[in-house]
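Questions regarding the structure given below will be posed in turn.
The complex is shown incomplete by one protein chain, all other protein chains being positioned as in the whole.
Moving on to chain A:
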Amino acid sequence: MSLIEIKDLKVHYPIRGGFWNRVVDNVKAVDGVTFDIEAGETYGLVGESGSGKSTTAKAIIGLEKATSGTVTYKGKDVTKAENRRKLDYNHDVQMIFQDSLSSLNPRKRIEDIIAEPLRNFEKLDKQAEKLRVLQLLDIVGLDADALYKYPHQFSGGQRQRIGVARAVATHPKLIIADEPVSALDLSVQAQVLNFMKKIQRDFGISYLFISHDLGVVRHMCNNIAIMNRGRIVEVGTREDIYNEPMHIYTKRLLAAIPETNVNHRKEHREHRLEIEKIYQEQQQKYYDKDGMAFPLVKVSPTHSVALPPEEAKKFQQQAENKEVNV
């Protein structure tokens, strides 16, 4: 059984208008997202800004109310606040935020920030608590003199590591990392990512890794879901996504990864333009009349793509044929 199962998750925001301030329409921030996260793996959620990645994460952890759908953890639906309390859900699921400065309370010292989840979930005495905080600081590579400082006295990378230390404090099973490195420069990104990987190896934590940086995702994740306009357009293993992308949006994302080899500059440029041309031509075909992606179709045991109905039919027939053969 998977660690956590997200099924048909929807988060809609009502648009109010008219004389009586009635609900006239919905913004479908997340519209029917389904995936599972296994214990100990890193699951990547990729997409452009506004595609609903962060909203999905917030709905999973309970910061955002899900309109419908379920998030199953230990056999219970944790979209209900009551179940979250009963399970001590936030003891097991923690979050790392994108903006390291605003996610640390500017009025609290580092000791109090890291100890906050400990004080809520594990009743430790003062000495043991301080020791644990010092150990956590050591794990993320910070010195003991950070203990009584305030967040604004640290650099962005150090602050993000404090955020990681806080998330690890209660020894959670899943950490939701909402673009943890997108606000950092490249050398510091690598540093924070390596700390996250080390912690994963040491403690066997699963990550839901949200990013728009495909290079980072390739470095971190085993399984990847590509999101676009509130729906998942392609799911698969790292190899599926990077070697055999099938959805035009995925192809476009991959083409946008910058290449460092200057000798092939012209070819890369042509490749990108070609992909873009295909995207513009086939956009009508790959999205329905409301501009939403189609339902996912299995193309291999690990790989599912939101293909247009005609192509989807082909794959379905293939699958049926296989079953007949078996």
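Note that in this section a contact is a pair of C-beta atoms (placed from the backbone, for glycine too) under 8 Å apart; a residue touches a chain by one contact, two chains touch by 3 or more; residues count from 1.
What we mean here is this: contacts and distances are computed from a predicted model.
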Record-based protein name (UniProt) of the chain missing from this complex, from "Peptide ABC superfamily ATP binding cassette transporter, ABC protein", "Monovalent cation/H+ antiporter complex subunit F", "Glutamyl-tRNA(Gln) amidotransferase subunit A" or "sn-glycerol-3-phosphate transport system permease protein UgpE"
"Peptide ABC superfamily ATP binding cassette transporter, ABC protein"
One chain is left out of this view; which of A:N105, A:N222, A:N243 or A:N321 touches it in the full complex?
A:N105
Touching the hidden chain in the complete assembly: which of A:H171, A:R218, A:R272 or A:K298 does that?
A:H171
Given the contact definition stated above, which residue among A:V24, A:L131 or A:L273 touches the chain not shown here?
A:L131
The missing chain sits against chain A at residues 58, 61-63, 88, 90-91, 93-95, 97-99, 102-109, 116-117, 120-121, 127, 130-132, 134-136, 138-139, 143-150, 153, 163, 166, 168, 171, 202-203
